[in-house]
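I'd like to ask you about the structure that follows.
Presenting chain A:
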Amino acid sequence: MNELIPLMVIVPLMAALIISAFSRFNTVTKIFAFVVAICLPIIPLASNYGLHYFGGYAPMLDNVTSVMYHPAITYSFTFLQQIFIAMIGLLTFLVVFIYLTKYKKISGPYLFLLFLGTAAVTAMLLTDDIFHMFVFFEILALAQVGIVAASSIDYSYEMALKYMILGSIGSPIMLLGIGFLLALTGSVNITDIVAAVHNGLVDATSPVFLTSLGLIFFGWLYASGLPPFHTIKSGIYSKAEPHGAALLQSFTVISMISIVLIMYRIYSALPIFEVLVVFFSILAMILGVSLALTQTDFRRMIGFLAVGELGFIGLGIGLGTQYAITAGLFQALNEIIITALLFIGFGAIVNATNEVDTRKLGGLLAYHPKVSLMLLIGGLAMAGVPPLSGFQSKLMLVQASLSCGFPEISILAIMVSIATFVVFVKTFYAMFLRPKPNDLELEGKSVPKSMIFAMGVLLIIIVLLGIFPDVVTSGISNFVGGIL
Partner candidate 1 sequence: MLDFVLMVIIVVSAILALIQKDLLKAAILTGFSGGALAVLFQILLAPDVALTQAIVGAAIVPVFIALAVKKTQREDS
Partner candidate 2 sequence: MAQTQLAILFTSIALVVIGLYSAIFIDNIIKKIIGISFIEEGANLFIVAIGYKAGGVVPILMPGMDTSWFAANAAYPLPFGLVLTSIVIGASTLAVMLALVMVLYKRYGTLSTKVMLADTSKQEEYNE
């Protein structure tokens, strides 16, 4: 059943094109988008693991040097790709569902952008070809800009343009890094590059190889929103529509882990790689959380928290043992779900009050008890309170850094978790528990049912992953053992 592997990219891509072409027919397009969105999480779950060679060009064995060459663009599909693609598919389904029920007259281009982004991140996860990854990375950047610019929030165009200008520095620099690698190895297939590096065909200590790491690393910083790009990432989250922001952060997390896994496979022999990743992750954790503490716009606050949580993922990868990388990837999965829940929930509050300033809100618990309860559980999961899923991954990370001989990092991770908890409790108090200000109008506005449904689904996954983490971690651990 390996024919299903390319379909994971082709289905959302074709759906995007068809929807934007036929968006005049409102009802038909709605039904079509709904059906495609339901298919997205089902395809990866129904597919078998394996490799897919585009064009059918199987790997060739060079008889002289007895080295395998991969002439085709290769998609590799394992447990890690399956779980992440299924999760992103589920999230896309929920976001599309919220969008379809919220507006009577749908906009074709917006659905186009949502499906295009999903297709791009799926391809980035699956691909074993570094240039193919770069192409979809650029497509993803365009889709993200479109999602931000399409929102009706003030100053969204400005933020989109800022993101794009920074992106047109970040992406060519990454392309330059890929060019350096191509010059050294003569191939863009990652398996071939890794083989060349490990067989000693490339001098791992040569300055050119190190510079290619630096350039690709800078592109990775832009893709994942670690410092110095943390302000723009939190900015675009706060300027997108809430359901769009929920999808945007998952795009960020997926592009972060797909690029960092590629870098890990190529550069893991260099000790400087792990130092760089850990340094920027710690910086992201400190800056993200300390800036989140001082925000008054709660969408911006969640944006900074999301950036701070990314530091945990980088920390897991940077420590470099099997247990640590498993913890980092598990944290990535949890963060996708939890941050999506928070964005959708706070978006529901914006929907019901038209206010984003925490100083002007209050007393919402009595008006929206369901939303506030689910938001409370989501926030506790993000801060790492047992028995929710965030606790499991953070516990694994702390144990991993202790066993690597870095107790400082464990203390730092725990402190960041506590500060996250403080941010959340402060906001929850200001928005839900404090007496209602007199000039706040709450009558006659309700939260859409679809948002509550989406939050409920995500909440069930959070609780299930918190109670049974082994379902995911054992599979991820096998995958990590394969690339070490």
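The working rule: contacts are C-beta pairs under 8 Å (C-beta built on N, C-alpha and C of every residue); 3 or more make two chains touch, one makes a residue touch a chain; residues count from 1.
The set was built so that all candidates are chains of the complex that A comes from, given by their letters.
None of the values given here were measured: they were computed from a predicted structure.
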item: Which of 1 or 2 touches chain A - same complex, any copy; value: 2
item: Chain A residues within the candidate 2 interface of the complex; value: 131, 135, 138, 141-142, 145, 149, 155, 157-158, 160-162, 164-165, 167-169, 171-173, 175-176, 179, 182-183, 186-188, 235
